[in-house]
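As you look at this complex, bear in mind that one protein chain is not there, while each of the others sits in place.
Let's look at subunit A:
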Amino acid sequence: MKVAVVGAGPAGVRAVERLVAAGLSPVWIDEAPDGGGRIYQRPPPGVNRDARTLYGFEARRATALHTALDALKPRSDWRPETLVWHIRPEARQLHTLHRGRQAGVDYDAAILCTGAMDRVIPVPGWTRPGVTTLGAAQIALKTQGCGIGGRVVFLGTGPLLWLVAYQYAKAGAEVAAVLDTTPFATKARATPGLLRGGATFVKGLYYIAWLRRRGIRIAEGIAPLAIEGDAGGVTGVAWRDASGREHRVACDAAGMGWGLKPEAQLADLARVPFRHDPLQANWVPERDAAGRTPVRGIYLAGDGAGIGGAEVAEIAGARAALALLEDAGHRVDPIETVPLDRKLAAQARFRAALERAFPFPSHLARGIADDTILCRCEGLRTGELRAAARAEAATGPAPEMNRAKAFTRVGMGRCQGRVCGVAAAEVLAAELGCDVTAIGRLRGQPPVKPIPIPAAGDAP
């Protein structure tokens, strides 16, 4: 039986671990030069930092995951630096690219553990050099020992906002301000549910308290106005507080993000249906609690299957592998699956509280000014999408995302709408006066990431 696993983050590692334990040797692919995924990404060779400074409270988990990863490489068909750029479920084949070389990988069953990326809301000035996602700010520090600037503002909402601000301050960067668009009261209301999170919740409180103790400027319930700058880059961030007063703080870089969204393009190409999850405010691929999708042979685990965080990713990876084994006729003892199912259910309750504590502020996305760049790949301004939405537009109205894309090029650029897709859907929905679910989502297209042209042409 030919099994392929895409992704070597927490979900992929634990999936491969179960497959190998059952005597299989899956093809295991990751685009990165090494495994670890986002949270436990390893720095490149030559950058020497110990697990404690790299991963903080997560050091033990990181080391355990890396140990498992390294032990599994020789026991699987490990293919790092390899992008899966297409999947054809009817042929049961993955198309891969490794250092300019194409290959086709046949599979009977595949587990897609493709992770997530930051969800962003365009803010005036967000395309300036010096503005990155929150995740990017963390990657710079974690894998390169660098801050995105010397004096940094963190803007957005969610656990990553506070974590990255803490990590920067701890590493000796000057944190000019932490600007959370979620009001304090919203977070406080979610506290009872967050208590289920145990250590995760306590760590979150610790980061926030630590930042406050340091006297770092913190503002909650704010609306961002602009990331200001000049030819040299970022010079400051301006915002409006809950009472309507405007503020600005000087800085030379800004990290921003509003939670995460699944990197689910491969699931989409595999024709897994999607549904809109109102709590996460994300489109997520359909799967059961064990990771089975309606498409035979396709399983999903980790943040690519809906945002759950690193702990959930590990459990879900293992669970999806067991589901795959079960479906393939292996004997799987419920003694293995039942505890995993129980943990996943408990974590889902915590996750729901977390989403309520840091809800996606769709009103901010809907209110983006007309002259703010919406799609950074195509240089498209928000007003152009609004104009296309209207019935009197020369093209006729664009009542859903893919028509809007055809008319305006929104989401058609090099990132394929990964960055602007969420905000664009909110803008379109607001203009049409409908719910964001009625707008649909940008459909995935192969290649999932730009690849050299000759490689795309000559199919394997």
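Going forward, a residue touches a chain if its C-beta (ideal position, glycine included) is under 8 Å from a C-beta of that chain, and two chains touch if they have at least 3 such contacts; residues count from 1.
The definition used in the following text is that contacts and distances are computed from a predicted model.
A chain of the complex is left out here; the name its UniProt entry carries, from "Alpha-ketoacid dehydrogenase subunit beta", "Spermidine/putrescine ABC transporter permease", "Ferredoxin-like protein" or "(2Fe-2S)-binding protein", is "(2Fe-2S)-binding protein". Within the whole complex, the absent chain has one touching residue among A:E17, A:E31 or A:E426, and that is A:E31.
For the chain left out of this panel, the touching residue among A:T53, A:T337, A:N402 or A:Q445 is A:T53. When the whole complex is considered, the residue among A:G104, A:G198, A:G379 or A:G396 that touches the unshown chain is A:G379.
Contact with the omitted chain, checked across A:V84, A:A173 or A:I222, is made by A:A173.
Touch with the hidden chain on the side of subunit A covers residues 31-32, 38, 43-49, 53, 117-118, 127-133, 135-136, 139-141, 143-150, 171-173, 232-234, 252-253, 263, 373, 376-379, 413-415, 418-419, 449-450, 452.
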